[in-house]
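Contents: one structure, followed by commentary.
The complex appears here minus one protein chain, its other protein chains still in place.
All chains are identified by letter, namely A and B, in their written order; residue positions are counted from 1 within each chain.
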Amino acid sequence: MTFEKRVRFRSSWLPWALVAPQLLVVVLFFFWPAGQALLESVYESDAFGMSSTFVGLDNFKRLFADETYLQSFWTTAIFSIWVAGCGLTIALLLAVMADRIVHGGLFYKTSLIVPYAIAPAVVGVLWVFMFTPSMGVVSHALKQAGVDWNHLLNSTHAMTLIVTAAVWKQISYNFLFFLAALQSVPKSLLEAAAIDGAGPWMRFWTIQLPLITPTAFFLLVVNIVYAFFDTFAIIDATTSGGPGKDTAILVYKVYQDGFKAMDLGGSAAQSVVLMAIVIALTVLQFRYIEKRVNY
Amino acid sequence: MKLRNTLTSMALALTALSAQAQTEIQMWHSMSGALGEWVNGLANSYNQSQKDYKVVPVFKGNYDESMTAAMAAFRGGNAPHVLQVFEVGTATMMYSKGAIVPVAKVMKDAGYKFDPSVYIPAVAGYYTAPNGDIQSLPFNSSTPVFWYNKDAFKAAGLDPESPPKTWTELTLAASKLKASGHKCPFTTAWQTWVHLETFSAWHDVEFATQRNGFKGLNARLNVTTPLHVRHIENLANMSANGLFVYKGRAGAAGATFESGECAMYTNSSAAYAGIKRNAKFAFGVSTLPYYPDVKGAPQNTIIGGASLWVMAGKNSNEYKGVAGFFDHLSKTDVQAKSHQDTGYLPITTAAYQATEKSGFYKQNPGTDVSVTQMVRKTTDRSQGIRLGNFVQIRTIMDEELEQVWSGKKSPKDGLEAIKKRGDELLVRFENANR
Partner (left out) sequence: MIERRPLATFLSHLIVLAGVLIVAFPVVLALVATTQTSEQIVQNFPMSMVPGDNLWASFHQALFGGQTAKGNTLPAVAPMLWVSLVSAVIISFGKIAISLLSAFAIVYFRFPFRNLIFWMIFITLMLPVEVRILPTYAVVSSLGMLDTYAGLTLPLIASATATFLFRQFFLTVPDELVEAARMDGAGPMRFFLDILLPLSRTSIAALFVIQFIYGWNQYLWPLLVTTTEDMYPIVMGIRRLMAGGDASTEWNVVMATAILAMLPPALVVILMQKWFVKGLVDTEK
């Protein structure tokens, strides 16, 4: 972990006072409830909490004996790589281009960020409007182009759909932060490089990109976390994890079980597993990728 | 708007001051859109009919969300008095010891004469315990029926006034529709509810052992019988020939019928409102197709929808109010009006008869199909379904059927997978609730 700053302030009490507010909120409204939620993983309870039996690791054993669960590890990995990869590259491309534009910049930037604000409930509906096989606006167009779009029964179509929907949402988010980062790059540096004869591509590679790596790293971590945890609603609205279980990523099953089926023990066990995976992934990112970030 | 609100609240406050202190009854529901208005109307009519209690309906999201909200609230000690729960949650509610109070008990304790025989057997039976005590009050119940596009029939050379009654006739009709250029002759919504659960009751066979779970926790799925395999094979063949086109889980297929894309489909009787409003074509409704060579078919269909449960932990005065509200809901005129306005099934035979007498069915042909499928004496196998972890089981059924429709699994393998995976869940439920 790179916390190394050569210069620091000294105080025995100030840092504690500074972190106190956030820590208080986090402990009260996250750790305490989260601990209880995760504790459910070793119990078998009924919906209303009237009876709880301690079952040890049974919930976990059952999970790993379920081959569809193991299958969803793979599905989740593919999904996350696609979502993070596409989301970051497309957003970066758009941000770099938008940064160059002087005229109409406000319109472009607003139009790229505002879609993030559509109510999630409506987003799901819009995707259905667009992609319902043979009835959706986009699927109809695809049909004219010769693609018989049917994500209800075709797994590749289904995966493409959820990746597209998830990436769509993230483009706005990533674009915003990339843009902010690009606009923080001192113009003087770029001007100096231009005077030295560096073209726009060279300037991007040698100046802009290195300087936005802190933001890029932030976005990488956040995108992966997003792909793992926040995509339930999108999948529920479009494919419901189908066809079969082909788009049922890990978090989808957590929601299905915990939320729709009231299986608190099972869903808590899955959450533990999911958390462990993402924490491991994040630690790896901090350990190996952060080395290449320029601070 | 604000001024109107203020004036209204002032008026209400004045009324409240003049009346004695009203006990508030909280009812959490999941009826959005026009149906939310219907619920508000029911509460208002009750509130205006007496002064002691005020039913306050609160929209709490869809069924999953309101269930979670109720669970959270219950644990925190501020559960609502009445909760609308979907039918697949029946076992969960029933087996949550101490969380609910059976409706029969609430009514009896409040001094209402509660006669189970006034209720339509197939409707109330779903929510009745083996000892005859009704556990929850059926509220918005519907049942699968068969919808078809009369204009498309005409264009295909089929008689729009004689819809197919058997599966053979339906396959034939589908072929004709396909021949006349229809890309989607037949589809279905709620495939598990219609083609496995109701299908079993309609043909008087068990969907699960132990009378579909009514008799005990050791029920297991019964979907691998030759009859079930035959039906799914039929559908799979139709799918392979383009006669049956899968249009998604839950109610997604509704839009394809309303837009005219699909010519025939099986869906809830409550789809009536949407179809009547959005369909640009003449449509008809008929009974669910069946296999005439099966003994006992057609028996009756089972209901879907939700019922009203009473949560535990309130005082007897509040329960009196709840009982009064339920009694009000069961009144013939209230039931009849609800049935006619929404398309949901009436829960009492009297309401059905009153509606018939009023000529409503004649003026709105087809709206009685759903009721006639239900107004029969139920058998041991057609009373309804009471299985634990049923939400997850339905998901499993959806998943496996999709594998069958996409050709990845044979119908037999799909049904066996359903049985295997579903039984695991049933065993778990049994162990958890012993």
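Keep this in mind: a residue touches a chain if its C-beta (ideal position, glycine included) is under 8 Å from a C-beta of that chain, and two chains touch if they have at least 3 such contacts.
The structure presented is a predicted model; accordingly, all values stated were derived computationally and were not measured.
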item: Chains in view that touch the one left out, judged over the entire complex; value: A, B
item: Candidates B:Arg277, B:Lys295 or B:Arg434 - the one touching the absent chain; value: B:Arg277
item: Touch with the omitted chain, as defined above, among B:Lys51, B:Arg75, B:Lys362 or B:Lys377; value: B:Arg75
item: Option touching the unshown chain, where A:Leu57, A:Ile81, A:Val147 or A:Ala180 are the choices; value: A:Ala180
item: Of A:Phe31, A:Phe64 or A:Trp205, the one touching the omitted chain in the full complex; value: A:Phe31
item: For chain B, the residues touching the chain missing from this view; value: 1, 26, 30-37, 58-62, 65, 68-69, 71-73, 75-78, 140, 142, 250-251, 254-256, 258-261, 268, 270-271, 273-274, 277-280, 342-344
item: Touch list for chain A against the chain that is not drawn; value: 1-3, 5-12, 14-16, 18-19, 21-23, 25-26, 28-34, 36-38, 90, 93-94, 97-102, 104, 106, 108-123, 125-127, 129-130, 134-137, 139-140, 168, 171-173, 176-177, 179-181, 183-184, 186-188, 190-191, 194, 200, 211, 214-215, 217-218, 221-222, 225, 229-230, 232, 251, 254-255, 258-259, 264, 267-268, 271, 274-275, 278-279, 282, 294-295
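Here is the rule we use: only the chains that are shown with their structure count from here on.
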item: Touching residues (chain side chain B, partner chain A) in the complex; value: 64, 67-68, 71, 74-75, 89, 92-93, 95-99, 183-184, 246-250, 252, 255-256, 259, 261, 389, 391-392, 395, 398-400, 402-403, 405-406, 408, 428, 431-433
item: Complex contact set, residues of chain A against chain B; value: 44, 46-51, 53, 62, 128, 132-135, 152-155, 240-245, 256-257, 259-263
